[in-house]
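Apart from one protein chain that is not included, each protein chain of the complex appears where it belongs.
Chains: A and B, in written order; residue numbering restarts at 1 for each.
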Amino acid sequence: MAEQSRVIELRHVDKHYDKLHVLQDINLTVHKGEVVVLIGPSGSGKSTLCRTINRLETIDSGEILIEGEPLPQEGKALAQMRAEIGMVFQSFNLFAHKTILQNVTLGPIEVLKTPKDVAEREAMELLERVGVAEQAHKVPAQLSGGQQQRVAIARSLAMHPKAMLFDEPTSALDPEMINEVLEVMVELAQEGMTMVVVTHEMNFARRVSNRVVFMADGQIVEEGAPDEFFDRPKSQRAKDFLDSIRGH
Amino acid sequence: MDFAQIIEQYGENYVKAIFETMSMTAICFALAMIIAVFITVMRVSPIKPLRLVGDVYVQVFRNIPGVALLIVIAYALPNLKVVLPWKACVEVTVVLLASAFGSENFMTGINAIGVGQIEAARSIGLTFGKTMSKIVIPQALRSAVLPMTNLLIATMLTTALGSQVPMSPQELTGLVSYITTRSTGAGIVPFIISAVCYAGTAVILGVVGNYIDKRVRVLR
Partner (left out) sequence: MSAHTTSMRDALYEAPGPRTKLLTLIGTIVSLVLVCIGLALVIQQFRITGQLDAKYWAFYTNMNTWRFLFDGFLGTIKVAAMAAVLSLALGVVLMLGRTSGIKVLEIVCRVIIDFFRGVPSLLLIYFFYLAMPQYGVRLPPFWMITLPVALAASGVLAEVFRAGVNAVPKGQTEAALSIGLTPGKTMFKIVLPQALRIVVPSLISQLVVVVKDTTVAYVVSYPDLMQNARVLLTTHDAVVSVYLVVAIIYILVNFAINQLSIYMARRSGNPIISRTTENPT
């Protein structure tokens, strides 16, 4: 694929927590419009990997490139880059003192300098799209987990991101709320959003992703098209992992 | 002596004393808040010596008894060629104590926010300054309303330290000891008057603080 279509690129990324080698020589390229799902047992480093992409975690060595540019290390440049990459967290992390509408408009107003009325109009459209427009004037604590997570997605979308990172977006949700969030994510994928998704939702991975990356012990063990990976995993680690989640 | 006699003889003193107590409370609390913000900034700064100074400041002044601090300031400092007027000694004491507790209240407010919201702020591109001014400080202030109300009440009670130095005019506690030693048979009336002034103000402040807290509290 052409050079300019590489949105996210990790080259020989290494990271330690004290003695623990949590990321080992990670190489990963995400192209425009691609949906890459990171799966693996807990502690495999998949969340850490996801969080290094917008420098919520630092790396010890290697390179991270966003659209061919090295990831800035601090200051305005870093903030600017982060504004272009959306992030959705496991625990939603909505701003507790702001209304739903204010949560979505804060970034556009403060970072993109969008006029308030324009930001609010866009925010309402986004809230409509994720199905929580009626809650616009409530505060986060008044919403269910599923609703909060959809607001968090709208908050990211309001920044018109080039790519979005999802760090276990459904892991903190009650089972009946998982689908409402996944549906929004499926829609995004179908619209061509570039996405990196850390998840345990195998149906989502199989149905939506272009590529599955399987991690274990800080390494990328294998990657491939979803059907191939789920039906014919090459490595023993992947086979064991798939067996364990299928409950065999 | 009954209520009418006390008021007749000392009514003016009481008016002055109420003014002293309330104005000292207001001034000390305002100064304490300013210093508390300053100390809190030091304590959350990434610069280790400033953090240490802030932490030590808070530990010293939240653990020292008010009287001990007042005595050091009023009676020990003059030997070090630092001489303050009596009232200033009391005010400095109250401000030092209240600012330490004020900083603790701010820290508690900051701690309640949680790492997640700060990471979320970063990830939508807010700079450090914006993260502080839009996310951290507003929430810390809102959750500080109730503790700060209680601190304001505590500040008022601490100004009673004024009774331990020859202040003139006296505040509400000093006046009681003045009246009681001066007029034999003054009885408990002087106490009741001062106590009602203190407790009444405390209850009113509590109601107001509670009302504000209900309106601005951050639901979690």
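In this text, a residue touches a chain if its C-beta (ideal position, glycine included) is under 8 Å from a C-beta of that chain, and two chains touch if they have at least 3 such contacts.
If you're wondering where the values come from, they're calculated on a predicted model, not measured in any experiment.
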(request) Taking the full complex into account, find the residue in B:V92, B:A120 or B:V176 that is in contact with the omitted chain. (result) B:V176
(message) Among B:S99, B:T149 or B:Q170, exactly one should touch the missing chain; which is it?
(response) B:T149
(request) Could you please point out the chain B residues that touch the chain left off the display? (result) 43-51, 53, 55, 59-60, 62-69, 71-72, 75-76, 79-82, 101, 104-105, 107-108, 110-111, 113-115, 118, 122, 128, 131-132, 136, 146-147, 149-151, 153-154, 157-158, 160-161, 163-164, 172-173, 176-177, 180-181, 184-188, 190-191, 194-195, 198-203, 205-207, 209-210
(request) Touching the hidden chain in the full complex, which residues of chain A are there? Just list them. (result) 55-58, 72-75, 78
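The rule is short, and it goes like this: only the chains that are shown with their structure count from here on.
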(message) With centres defined as the mean C-alpha position, give me the chain A-chain B separation in Å.
(response) 47
(message) With touch defined as at the start, can you tell me which chain A residues reach chain B in the complex?
(response) 54, 56, 75-76, 79-87, 89, 91-97, 106-107, 110-111, 139-142, 152, 155-156, 159
(message) Quick check on the complex: what are the chain B residues that touch chain A?
(response) 113-114, 116-117, 119-127, 130, 134-135, 138-139, 142, 218-220
